[in-house]
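All protein chains but one are shown in place.
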Amino acid sequence: MAFKIYTKTGDKGKTGLIGGTRVSKSHIRIDSYGTVDELNSFIGLLGDQLNDDTHSISMLREIQDRLFTIGASLACDPEKEQRMKIPDLKESDIELLESEIDSMNTVLPEMKFFILPGGHAAVSTAHIARCVCRRAERICVAMQEEQLFIEPIVLKYLNRLSDYLFVLARYAGHQLQVQEIPWKPR
Amino acid sequence: MAFKIYTKTGDKGKTGLIGGTRVSKSHIRIDSYGTVDELNSFIGLLGDQLNDDTHSISMLREIQDRLFTIGASLACDPEKEQRMKIPDLKESDIELLESEIDSMNTVLPEMKFFILPGGHAAVSTAHIARCVCRRAERICVAMQEEQLFIEPIVLKYLNRLSDYLFVLARYAGHQLQVQEIPWKPR
Partner (left out) sequence: MAFKIYTKTGDKGKTGLIGGTRVSKSHIRIDSYGTVDELNSFIGLLGDQLNDDTHSISMLREIQDRLFTIGASLACDPEKEQRMKIPDLKESDIELLESEIDSMNTVLPEMKFFILPGGHAAVSTAHIARCVCRRAERICVAMQEEQLFIEPIVLKYLNRLSDYLFVLARYAGHQLQVQEIPWKPR
């Protein structure tokens, strides 16, 4: 009980990176891992709604682990040489997303149109997570544009993850026998 | 199976507008339709929670269709003359929102206070969608401020849509016999 979660050190708007440097909470680096954190939470919610699909649930746990790795990578002060100690992200993590996409696609009808999100909470939540993932990607790209250090593999992972979440939305709908509504511009 | 959803072309942070121009994913135009996409997903989730209200569910489908139209409009490179081919948004789409608002209001008590979101997942989700709609509106307005082209009717539609979502939150609560909690500043 001596332990307190609230340290109050951030009450005036500053916080610490890994390495100890103090920066403003409005720094784009904080926004980047804050948004990855938000994505991680939505992925948690998505898992909660995929009742029976234990395979996808365990994939989502893997992904959450990887998002913490990404968070740690983004939270490192690039000026300090702490980065080395951080668990890193590998090409094989991206290949895993790709092989999952491919295998889910084998049971899905080919897509010729955009699909209206909806039909079941699991489907819609996958679409929301997809969009939050793309929001995180945009912030990471903005950081790169500002010449702030970001591992290129982080961008690649987020890009593939949003495609994975799209296909998972379709796959969940297929399992739940929800009808896909294509967008047919009037 | 030859078909792949993941093209990998965006792995380094660039993407294509309608018309083919490559831009950074951190471009505010991408943020604008990315946020409309997020809104669209939350509207999907909202529909999933309005079990019995088939009228509102089909209204939400209509709205999703219109949001894709808005997405296409925002995704057009304004320098290219592609815009003409895009299905457009009409004054009558806004009038439809207004007439729905008016008709839902006939069964609702007059509002004299702000209302605390909550009471049922359908109600809260409508409030969330309302807020995401307003976030999309803010980004679209920022784009206009930066002198980037945006159809004025898009702003008008988003402005009315958030009012529609507010009234739908109240209406859903009314149907579900959820008590409204007014904000009474202490």
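So that you can tell them apart, the chains are marked A and B in the order they are listed, and the count of residues begins at 1 in each.
Here is the rule we go by: a residue touches a chain if its C-beta (ideal position, glycine included) is under 8 Å from a C-beta of that chain, and two chains touch if they have at least 3 such contacts.
Keep in mind the model is a prediction, meaning the values are calculated, not measured.
By the touch rule set out above, chain B reaches the unshown chain at residues 98, 101-102, 105-106, 110-111, 114, 116-121, 123-125, 127-128, 130-132, 134-135, 137-142, 144-145, 152, 155-156, 159-160, 163, 166-167, 181, 183, 185-186. Contacts to the hidden chain, counted on chain A, fall at residues 1, 3-6, 8, 10-13, 24-26, 30-31, 34-35, 37-38, 40-45, 47-49, 60-61, 64-65, 68-69, 72, 87.
FYI, only the chains that are shown with their structure count from here on.
With angles rounded to a multiple of 5, the C-alpha fit of chain A against chain B returns 120 degrees of rotation. Once the centre of each chain is set as its mean CA position, chain A and chain B turn out to be 22 Å apart.
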